[in-house]
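A protein chain is absent from this complex, but the other protein chains hold their places.
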Amino acid sequence: MPDQSTLTPVRPPLVTVDKLTVDMPLGRSGASVRIVDGVDFIVGVGERVALVGESGSGKSLTARALMRLDRLAKLSGRVDFDGTDLLKLSDRDMGKLRGSSIAMVFQDPMSFLDPLMTIGDQVAETLRIRGIGKVEARKRALSVLDELGVDRAAERLDSYPHEFSGGMRQRVVLAMALVGEPRLLIADEPTTALDVRVQDQVLDLLDDVSTRRGLAVLFITHDLGVVAGFAERVMVMYSGRIVEDGEVGSVFARPSHPYTQGLIKAVPRIDQDLATLYAIPGAPPPPLARPSGCPFHPRCDQRFDRCDRELPALLPIGRTRVACHLHDGKGD
Amino acid sequence: MLAFRAYSWFLGRRLGLTLLTLWGLASLVFLMIKLMPGDEAQMAAGADASAAQIEAVRERLGLDAPVIMQYLSFLGRLLRGDLGTSIVTLQPVLADLEKVLPSTLELVFIAMLLNLAVAIPTGIVAAYRQGGIFDTTSRITAVMLGGMPAFWLALVLQYVLGSVWRVVPISGQQGYGMNSPVISGAPTLDALIAGNLAGFFDALHHIILPAAVLAALFATQIFRTLRAALLGVLRSDFIMAVRAKGATARHMLVRHALPNSLNPVLTLSGTQAGAMIGSAVLVETVFARQGIGAYMFNAVAQKDAFAVLGSVMFIGTVVCLVNLIVDILQLLVDPRIRAAQLGSQSQ
Partner (left out) sequence: MTAPAIVQPATARRKEGFTPFEAFVFALVVALLAIAIVGPFFAPDSVYNSDIANSLMPPSAANWFGTDDQGRDVFWRLIVGAQTTLLSAFLVVTLYSLIGVTIATVAAAGPRWLDEGLMRITDIGLALPGMIVALGFAAAMGASLRSAVIAMAITGWPITARMLRGIMRQTMEQPFVAGAQVLGVSKWRLMTKHVLPNSLDVLIVKWAGDIGTTVLVLASLSFIGVGAQPPSAEWGATIAAARGYVSTAWWTVVAPGAAVAITSIAFGLLGDIIQVRRDPSLRGN
């Protein structure tokens, strides 16, 4: 069981993920490749957690696995939501939770909206699926859209997605997720496709909504700036595993894992005077060819002999968890 | 208003293309007439016409004039609806064909219904359970059916289902004693209009196998197209978003995946409507039904040259008109085809 002592105080756990692995099929022959290699974490009620990593680290798959959205993925482990193991549910029962207990918003709102349906219908759909009547559903859709700052929402209920701007569409997608009053919102890179101004607006919205509703948010991103502004806790993923997990303040100020250190160093700062920007040398390993031992060791400048032999476990030091031999067994 | 201008421009272009096509067809038919071996006047006059009669016909058809004049007068005759006279029935070809056209249209209509009613659900299930047993089986079936000659399938099924198992009637359009007054020429429709319920079901019974055979080939195309389109849509992001809302598979398929995949299917079925009319000849002859195809077949068998060529002109025209109507309908029905055709962007 993941160690709960790293949680920010007084938060009952909402989702507990235990040794989750995700295998994706490879070609037609039945082989599969392990993308997510055993992750453990907890998201508390109302907590805002960011999941950071480069593309290919497995963060999106992990998020989708929580909702079991990938039909082709093979999952193992345990995902406990409010006492139920989500991985053991039938797809049908899982469907009942989707939209109502756990909801998701995605990266590119245009491709996540059905071009043939009005946005009013699409927002209301989450409720209609649950059998709520047309009029009531529409009313609630309207109120959520209002809440999210879509002006003249009433008129626009009958417009189509292509008639909206990017920022508006993201609000629509957010509305679609929130209208069912979920307890956990998974946001998969919701700001990546937006320009900075709109990013700000959406983050403010999320902030507002999550505080007001006591909504837990699992925020997937590769943008550390966004993490700093929004999350309470951050988990860093590398090559399918979590390598660091702790409060945003401490992790950013004193990163423990070399990868995290590299990530933070790579963020350009206005008060720096550099000739070149720093980038972590090398590239993340493809899932088919993971290095032995710690997957980061080939790129790590602090590695030693143990690193290519043994996979480091995710262990607590103080209130952070780190998967690195440098911190093995050390207390704080 | 912009939309109106765009619409009328499109309509104009489409009509223009149709007229051009009809003209091309007419020219081809004229070419065919000229290609025929033997004396045209003699063929028109009939096998046992006297020399004087032949000369009279030659005079009437203006066959002594230069080719250009003949061509123009031919076009003129066409525009007046004169498709020649059948040597066998001694009636104007156009009149003969008009009588039997409804029967063919009825066959094609029911075949189209069967086609879509079978192909679409099959395509949906096959795509959703890609790689499963149903998918593989239906794809194999589609390949098999697609390669079979329609007339052979008709013969075999006629034998097996008609003679051996006696499930359907072997041929004809109506059973004995079930004759309804001929109002439109389409047996099922006529029976309905006349209120003859027993006759209606009888006519349906007679039409079901021919329609099924006609539909079979085209159904494989629809199946393939729909399945491919659905596979693409099912992989798309918004489908995942719909599932994230908690939609059941059925809801997702019917309300989201299908509508977004119908575009190519609609276009294809539009094309098929015309093609079916052309292929009707094969089915009508085997099942001894009346129709423009059967008429043409008989004309060929009896070496009724003008009836054959008149049929070509007629059937070709019908197909072109059907295609035109379908294109216009598609325009009205699907906003995205509308956008593509009219070049409008609603951003």
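By written order: A and B. Residues from 1 in each chain.
Just so it is clear, contacts are C-beta pairs under 8 Å (C-beta built on N, C-alpha and C of every residue); 3 or more make two chains touch, one makes a residue touch a chain.
Since the model is a prediction, treat every value here as computed from it, not as a measurement.
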Contact with the hidden chain (one of B:A203, B:I277 or B:L331): B:I277
Any idea which of B:L28, B:L75 or B:V88 touches the chain not displayed? B:L28
From B:V57, B:V100, B:L214 or B:V308, residue that would touch the chain that is not displayed: B:V308
Absent-chain contact - pick from B:L78, B:L189, B:A212 or B:V319: B:V319
Which residue numbers on chain B touch the omitted chain? 17-18, 20-21, 24-25, 28-29, 32-33, 35-37, 130, 143-144, 146-153, 155-156, 158-159, 163, 224, 227-228, 231, 274-275, 277-279, 281-282, 285-286, 296-297, 300-301, 305, 308-309, 312, 315-316, 319-320, 323
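Operating definition for what follows: only the chains that are shown with their structure count from here on.
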Roughly how many whole angstrom separate the Cα centroids of chain A and chain B? 55
Touching residues of chain A toward chain B in the complex: what are they? 64, 67, 69, 91-92, 95-100, 103-104, 106, 108, 111-117, 125-126, 129-130, 160, 162-163, 173, 176-177, 180
Can you check the complex and tell me which residues of chain B touch chain A? 236-238, 240-249, 251, 256, 259-260, 346-347
